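With one protein chain withheld, the remaining protein chains of the complex are depicted in position.
Let's turn to subunit A:
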Amino acid sequence: MFTISKGFAVISATKNLHLPYIKDIFASGRTRFLEWVVSENQNCSSTSIRDPTVTRATANRKLGPHKRTPYEDINALKAKANAKTRQVIAHERIMKRLSVGLFRMSNNISEDDRDLLSFAFCCNPLDPKAWGELLVDTGVVAIDRHHFGSLAPGSPLFDDVINVMTEYLYDTTSTKWFLPTYFWSEGAKFVRPSNRMTSCARTHKLCRLVRFNGRLKDCMQIYIPMHNDVIGHWYLLVCDIFHKKAEIWDSLPDVHHNKKCENDCHISVSGEAFVQCY
């Protein structure tokens, strides 16, 4: 009893305690006294000049998953999930549009390629402006979306797509000549002997053969796109000038139409148009 009162007297001297507190402490006993000392020490530390030491226990730490409320960012989470779902749906829709029959587009293509394909081949079919939009323009031939769509599998190919390709392949230094489809259409026509010169001039003008500048000596191969108008099929006539032979490259050879193809090629190549143009 004495020791406690002695210790108490020391504390009271330093903290300027009042008498009623002391009476209370003695009345409640030792446990209550210790609690009081701890609370007094905490109050003292909050008013002290020194900064509180930041420890692991007192630091503001990020809440763990078990302490975090599930209602915190529910809207943001919903928006994120919706955006992802929308993206997946859009991707699947494009892929579905690009698939033909049993054949499906591979998922390995990049997003840029996918967007490019969807821009070129998928548009609103009821919008006439979208179909008339020019996608390729070489300055000589231009292709709108409607004709560009003929490159899709399963649809017949328009001749201006082939003409654009021949324009791209044209090179002044190349030994290979790629002629447009007009050469076939003009060469296949029946021309009276008296009109041959006019027909030749017309073919020369239409196919813009001036650009080759009559360099037949430097030419090795001439590629002429041909068309079978009976079955509606494109094939290629390759005239090898160097080896003096001609080949027909056909992706869909048909026994019944082989003779017709050969005849058409003979007419186009042996016609006056071919000979006199150079």
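In this text, a residue touches a chain if its C-beta (ideal position, glycine included) is under 8 Å from a C-beta of that chain, and two chains touch if they have at least 3 such contacts; residues count from 1.
Please note the rule applied: contacts and distances are computed from a predicted model.
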item: Omitted chain, identified by the protein name its UniProt record gives, among "Rad60/SUMO-like domain-containing protein", "Proteasome subunit alpha type", "DNA replication complex GINS protein SLD5" or "GTP-binding protein RAB5"; value: "Rad60/SUMO-like domain-containing protein"
item: Identified contact with the non-displayed chain, of A:L63, A:V140 or A:L169; value: A:V140
item: Interface with the unshown chain - residue positions in subunit A; value: 139-142, 146-147, 150, 156-160, 180-182, 185-186, 202, 205-208, 227-229, 231-234, 252
